[in-house]
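All protein chains but one are shown in place.
The chains carry the letters A, B and C, assigned in the order they are written, with residues numbered from 1 in each.
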Amino acid sequence: MRMAFRFLLNLKEIRDDSKYPPLFLLQHPKIPPIFAGKIYLAHTMAKEYDLIQLKKIASQVRRDIVRMVHACQSGHPGGSLGCTEFFVALYFTQMKHDPKFNMDGKGEDLFFLSNGHISPVWYSVLARAGYFEVSELATFRKLGSRLQGHPATHEHLPGIRIASGSLGQGLSVALGAAQAKKLDKDDRFVYVLMGDGEQQEGQVWEAAMYAAHNKMDNVIATIDYNGQQIDGPVDKILSLLDLKAKWESFGWIVQEFEGNDMQAVIDGLEKAKSLAGKGKPVMNLMKSAMGFGVDFMVGTHKWHGAAPNDEELAKALAQLELTLADY
Amino acid sequence: MRMAFRFLLNLKEIRDDSKYPPLFLLQHPKIPPIFAGKIYLAHTMAKEYDLIQLKKIASQVRRDIVRMVHACQSGHPGGSLGCTEFFVALYFTQMKHDPKFNMDGKGEDLFFLSNGHISPVWYSVLARAGYFEVSELATFRKLGSRLQGHPATHEHLPGIRIASGSLGQGLSVALGAAQAKKLDKDDRFVYVLMGDGEQQEGQVWEAAMYAAHNKMDNVIATIDYNGQQIDGPVDKILSLLDLKAKWESFGWIVQEFEGNDMQAVIDGLEKAKSLAGKGKPVMNLMKSAMGFGVDFMVGTHKWHGAAPNDEELAKALAQLELTLADY
Amino acid sequence: MIKYSFTEKKDTRSGFGAGLHELGKTNSNVVALTADLTGSLKMDAFKKDFPERFFQIGIAEANMIGIAAGLSISNKIPFTGTFANFSTGRVYDQIRQSVAYSGKNVKICASHAGLTLGEDGATHQILEDVGMMKMLPGMTVIVPADYAQTKAATIALGEHVGPTYLRFGRPNWPIFTAGRPFIIGKADKMIEGKDVSIFANGHMVWQAIEAEAILAEKGISAEVINIHTIKPLDVEAILASVQKTGCAVTCEEHQINGGLGDSVAQVLSRFNPSPIEMVAVNDSFGESGPPLDLLKKYGLSPSNIVEAAEKAIKRKK
Partner (left out) sequence: MIKYSFTEKKDTRSGFGAGLHELGKTNSNVVALTADLTGSLKMDAFKKDFPERFFQIGIAEANMIGIAAGLSISNKIPFTGTFANFSTGRVYDQIRQSVAYSGKNVKICASHAGLTLGEDGATHQILEDVGMMKMLPGMTVIVPADYAQTKAATIALGEHVGPTYLRFGRPNWPIFTAGRPFIIGKADKMIEGKDVSIFANGHMVWQAIEAEAILAEKGISAEVINIHTIKPLDVEAILASVQKTGCAVTCEEHQINGGLGDSVAQVLSRFNPSPIEMVAVNDSFGESGPPLDLLKKYGLSPSNIVEAAEKAIKRKK
């Protein structure tokens, strides 16, 4: 029971599971009312949040994202905002994972972020899920932080298993982790998220080919299909044409779902699990909108990697309900 | 007139076009009888060889290949033998090209070899087409030679425009050359050959995507679809699954033809030209047999990169008609 | 007193952008390529005015190098632009085979090199690019010091024939070389001195100039030489200076292994063994942070150069 709380509260005092009785936790004044309902261990928490709760977490994560990027005046809000539902759904309804964090992730579902520039959403969700104090989000991209501009293991931030940022490498890493799970007869899943612009990197297709040939059916990959990359719309920069046909021709099972509709994401991820284990890797084409949730950021590559100024921050926060406490 | 002879004769004395009257050439005792018919300038020679003549050239090229590889006891006979019809057809019936060799190739069709390890077939055809003396084939892979193990410009061998050997790079280079032709309003074609194992390199798919998006319809690519790579059959090592579907999903026009039937290759290359210029790059999937023409080499990856010993050489040569003079 | 003053700071990458635009006007063979980083590389002006000579490759750096090599075959002069990390380590084999070994006239132009790209962190802060590129036979390697010199170097590349690596960066930086001649392969002596030779390049030239002022106050006469071209190295200038001063300090925004320091150490070891102190990143990855804070944390501040100079002088026999 206690672990789930840790996800949401990040109280240093309750890091040690054995020290406090459940009662203390349930009565703790900082537990927000939306979590007064059922609370489950991380390992079994799938679907125990209702939609309203998940949306509230997502709103808070979006607040974290814009505040983090604003605070250091750098970073990538666009893709982060667009992938918020995905991260919240994955960590709060799908994955079996342990915020105490074991690097080897034995018996857990693993997640890899290939498009490492959207680190803000990952950091926020990791913190909100109990991997580290939410207060640490304030250090994002600052000197000496564990929250590097792009995810890194170098500073030992819990939740991160490999560095990313240089695009195109994450799917390969996920395949290696998935191979290890097969070797170890560990039947959990390996999740990986990539960008759509990132599909232009050849290494992605090397990995695609390998996964199909080697029947990596414990891999569930997702593409943030937001149609944007740094220099403009993907279709204008270097079109992916029929991306579904591409992945199918590379031997994957491909499904599409909406990425900024929490229920659609959950359903999509559930569906993905049911498609897995059938001898083929599974690809989710997740249609999202870059910058989703902040009206002046949505749908344009302009906010791929730009930080809001004070005024823009205020405008953004005004659109994002405060649901848990800001860090 | 004289250039065409140079292709076949490689007489140092006739390097300088102006020095000798056509009569001298036509009466020269070394002109083999099979070329006593029509002889045309390189630039206009397309289809002026009849099938029998082309097959005879191919037989001689195959002799060159096994002799070259035998002489230095290294090199790649398998892919070379399998691509002999392709090279002969390309250089003797398709390309507008000048054996005097201008690096920039303005106004000429260009050819790039991405799977550089099959250099023997290219060197033989270049020599037989007049780019350099056939006697120089004897230096293949020997110290100080211009005929490096893998094609190189470093030693200034005529006919070569870029080094290859490290797989996966040739299509990209061809695209650059094709872009230059478009810039220069030069409407000739850029040809490129790749291996099927080579399709596993991600860079190939980067180039594939670029070519379609940028409507590189002056590019005619061919894959030596021989089903073999170093460690075994491609299907066992890392299957390409439906390769046609892959290239189509990447936006290319794809056709297939038999690679060891001279007429089929010529027809296929003619067809490719007719498919070009329509806003899409053209891909030929050329089904060939590794080691074709030598019974004990055919169809196995064992001869991808192995040299015949003396006895094997004799056995091979016994199967390959001597048509032009051996170098 | 700092011997050079500046009235403006600008990013070196903007010098590249301005030089490229200039070249676009004067040389119709110049073409430019980018891998989804037009704005970061300041290639917008070139793109706007010469759209038919601008190639957007998408996020596919390997393909970009190959396309550039192909373009060069027909006498185009391709300038590729992406971050330094993706300009070198990502595509080393492609550069090696299709550009360097093939002797192609491709200009590999690389921004966001070194620690000073700042907040993006270590994945992007390449500190090994110079070391990689200088190992390639026939490759010219240039690390200009400021906006003006980056612009001059870019323009110089229009005439220079052969594969080249041009390295520049992201932060605003003092402009202090304006009006000075820039000659590829010719070291630029910024300050005469007699006690110690300070060899620097890139952003570190300014750091060295600041350090010289501090040393001068301490009564130490330092010679500051801008080794903007790492390859071909101006061996004569290095030997002549150390002949006079008897010791050297090298300063670079690069790993201590493989860069300017090692180039100088090789030259001196082979021709005139002398004490060298190296100001460089000491075999570690960088991290996220503001550029100047990073330079400080990783030992690349003027005070580190001062310390190194004092140490080098002490080590003279």
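We take it that a contact is a pair of C-beta atoms (placed from the backbone, for glycine too) under 8 Å apart; a residue touches a chain by one contact, two chains touch by 3 or more.
This one's a predicted model, so the numbers in the text were calculated from it and none came from an experiment.
Visitor: Can you say which of A:169, A:229, A:260 or A:288 touches the chain missing from this structure?
Guide: If we include the chain that is not displayed, A:169 is the one touching it.
Visitor: Determine which one of A:180, A:245, A:264 or A:298 touches the chain that has been left out.
Guide: With A:180, A:245, A:264 or A:298 as choices, the missing chain is touched by A:180.
Visitor: Specify the residue from the set A:152, A:194, A:297 or A:317 that touches the hidden chain.
Guide: A:152
Visitor: Sort through C:4, C:55, C:101 or C:206 and give me the one touching the missing partner chain.
Guide: C:101
Visitor: Which of these touches the unseen chain: B:94, B:124, B:164 or B:284?
Guide: B:164
Visitor: Please identify, in ascending order, the residues of chain C that touch the omitted chain?
Guide: Residues of chain C in touch with the missing chain: 85-86, 88-90, 92-93, 96-97, 101, 122-123, 127-128, 131-132, 134-137, 255-258, 261-266, 268-270, 273-278, 283-285.
Visitor: For the chain that got dropped from the picture, name the residues of chain A it touches.
Guide: Touching the chain left out of view, chain A contributes residues 103-106, 110, 112, 152-154, 161-166, 168-181, 183-184, 202-203, 206-207, 209-210, 213.
Visitor: By the contact criterion defined above, which parts of chain B meet the unshown chain? Give residue numbers in ascending order.
Guide: 72, 74-75, 116, 141-145, 147-150, 152, 154-155, 163-168, 197-198, 200-202, 229-231, 237-238
The working rule: only the chains that are shown with their structure count from here on.
Visitor: With chains as vertices joined when they touch, what's the shape: line, ring, star, complete or other?
Guide: If you draw each chain as a dot and join those that touch, every dot ends up joined to every other.
Visitor: From the mean C-alpha coordinate of chain A to that of chain C, what's the distance rounded to whole Å?
Guide: About 37 Å, centre to centre.
Visitor: If you average the CA atoms of chain A and of chain B, how far apart do the two points sit, in angstrom?
Guide: Roughly 49 Å separates the two chain centres.
Visitor: Based only on mean CA positions, could you tell me how far chain B sits from chain C in angstrom?
Guide: Roughly 42 Å separates the two chain centres.
Visitor: Which residue numbers or ranges of chain A touch two or more of the other chains?
Guide: Within chain A, the residues that touch at least two other chains are 168, 200-202, 238.
Visitor: Could you say which residues in chain C touch two or more other chains, in rising order?
Guide: 57-58, 60, 62-63
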